[in-house]
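Structure first, commentary second.
Only a part of the assembly is drawn; its chains keep their places, and the rest are absent.
Chain naming follows the written order as A and B, and within any one chain the residues start at number 1.
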Amino acid sequence: MSSSYFERKVEPIEVREKSISELLEEMSRTAYQGRKLGEAVEVWEAMLKEKDLTIIMGLAGSMSTAGQWKIVNWLIEKRFIDVLVSTGANVSEDIVDAMGLGYWQGTPYVNDAALVKADINRYYDVYGKESDYRQMEELMTEFMLTLKTDFAYSSMELLYLFGKWLSEKGIRSIAAVAAENNVPIFCPAISDSSYGEAFLMVKNRGHTIMLDQVKEFDQFVGIGEKTKDIGVIYIGGGVPKDFTQLIAISVSTKTMDRGVPGREGFMRKSVKEYYYPHKYAIQITTDSPQWGGLSGCTLEEAISWGKIHSQGKRVTVYCDATIALPLITHALNERVKIKRKAPDLTWLFKNIS
Amino acid sequence: MSSSYFERKVEPIEVREKSISELLEEMSRTAYQGRKLGEAVEVWEAMLKEKDLTIIMGLAGSMSTAGQWKIVNWLIEKRFIDVLVSTGANVSEDIVDAMGLGYWQGTPYVNDAALVKADINRYYDVYGKESDYRQMEELMTEFMLTLKTDFAYSSMELLYLFGKWLSEKGIRSIAAVAAENNVPIFCPAISDSSYGEAFLMVKNRGHTIMLDQVKEFDQFVGIGEKTKDIGVIYIGGGVPKDFTQLIAISVSTKTMDRGVPGREGFMRKSVKEYYYPHKYAIQITTDSPQWGGLSGCTLEEAISWGKIHSQGKRVTVYCDATIALPLITHALNERVKIKRKAPDLTWLFKNIS
């Protein structure tokens, strides 16, 4: 019998006064998803100690209405993430809150036909006022009227300019704080949110803007070209995860296809020889692998694709992010005291105006 | 005691020879998700009998590698759907199969580090050869080299042209069959797939194309402007669902914001007064409401947003689509014998070249 099966004991938790990071450290020696939650802190901490690592967060869902957006701001300000790939929801619904309007604690056991009459939008157990949403869209429209109509923006450029515009107004949403900190935000499906509404609203006023997805993807892959390694943090799956994963493959497409040798050598025995699999990966998801989709699939599956390195550190936590994200970030806050040397991404913003 | 609680009995199923549609009809009188699967056939059948209804399918995930893409083709050819909103995966990975290359039955209990060395990509329990994937991307690149570089395409336009190009080559993928049948395909996050790779590959060859998301969304909402009612079918959630739901709201944004009265009258008591909630909705999902996200949320939640009509027919089936979709479509095939009068969407393709 190999003794390798018996390396680390499960250590039952004893209840006593302790800090959040101590408890999570203890949970990392238990089992199931408790262990994984504890390990997530360790993997993130390891990322922060790496040199020349770009940390990309894929942020799915509607986390801003769920009281999580200031955590994202904190991550940006501490530079615990370098790049954000987000749904449109997360970087627009936070603005409602940052404008001082806000959301209300509701319940899913409610008559939605009554809510629609009361001009309330329900996000599971959160209520938002349609009028507040419209007020935010008006603000967004006001900003978009300042954009050029003869220029093809990427979502990153649009969100950078919007962030600066909001920041000047003192509306410190995620986009604003990201712009202040030179953290780029990519939003690959930006029109399925209030941004889409605002596109139509400025068009109605004769001001048609352009948003170029090819440029966006090229800029995103450019980040991968310039960094030695990548670490990824997926809060949920969806497009933010899928888009982020692709950078592992597309860097080689962008470089080698032009005849530039891969960084690991030139002759390739395998098609995937020159991929740049992510060295670190944290995934928080409530989806499951057996449905075959990307949002719930294991990080192991991504190894087969060359998207994650088989020797890297990785952890999947099957847990609602409204539980996992506050816990992990508060543990990081307690545990990581040195200032991280973050990669400089200011070159991305040079020519945006 | 109100007798209204006791209108329809649960009827236990008796095993005997019967057709697929008979069994599903019997399941609609049982409980839990079996009942819902049976009801989904009924709701879709009701859609097909409606006059002046546009049926939009939101197709998430990676259903083409899972042996489902010819079902989508059948739905397009029978015109049981009028518009497709898809992930990039679904309308690219099918091409591998349509080219005669294909996918293999695998297992999730496998060493992914061995798969990456063998140039195999794993989709849960499906294996695909990286070399086949690359061959499909080459084809895609070959097509993209035929596109104009001084024109901003929408994803719908790109996929229409690609479909026609594939169709001429006898590669009858979803895009090809859709183009043949004047069914538009929207792919709002198209770059998180092999399309993104191909964008870089043509750029490497000095052929940079443009893909405009504003134009795409405007065209999509235009479909809502021209139809009396909309029915939606969501296979999974994600961007395809979110993007499709938005049409209920954005039609009024597109029209009323210009001073055009809503179709139901002019004076509005409520912000949502002029929304055009979807009249029919079918949702097949493996996600759950309690996580607060869009993919698993109830259709009731969408009522609060004005995205689904409280008096319309709707059904959510919590089930893997590889089970639900074949069953529902085979039942429809048995049950619906008349040819549906589908809305004419050829105007969308008028100026594409």
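Assorted remarks:
Rule of thumb we're sticking to: contacts are C-beta pairs under 8 Å (C-beta built on N, C-alpha and C of every residue); 3 or more make two chains touch, one makes a residue touch a chain.
A quick note: this is a predicted structure, and the numbers were derived from the prediction, not measured.
Assembly remark, whole complex in this entry with 2 chains visible in place, copy number of the identical chain is 4.
The rule is simple: only the chains that are shown with their structure count from here on.
With each centre defined as the average position of its C-alpha atoms, the distance from chain A to chain B rounds to 25 Å. Touching chain B in their complex are the following residues of chain A: 60-62, 66, 108, 112-113, 115-117, 119-126, 130-131, 134, 152, 155, 188-193, 196-197, 199-201, 203-204, 208-218, 221, 236, 238-239, 242-243, 246, 249-250, 253-254, 257-258, 270-272, 286-295, 297-298, 300-306, 310, 320, 322.
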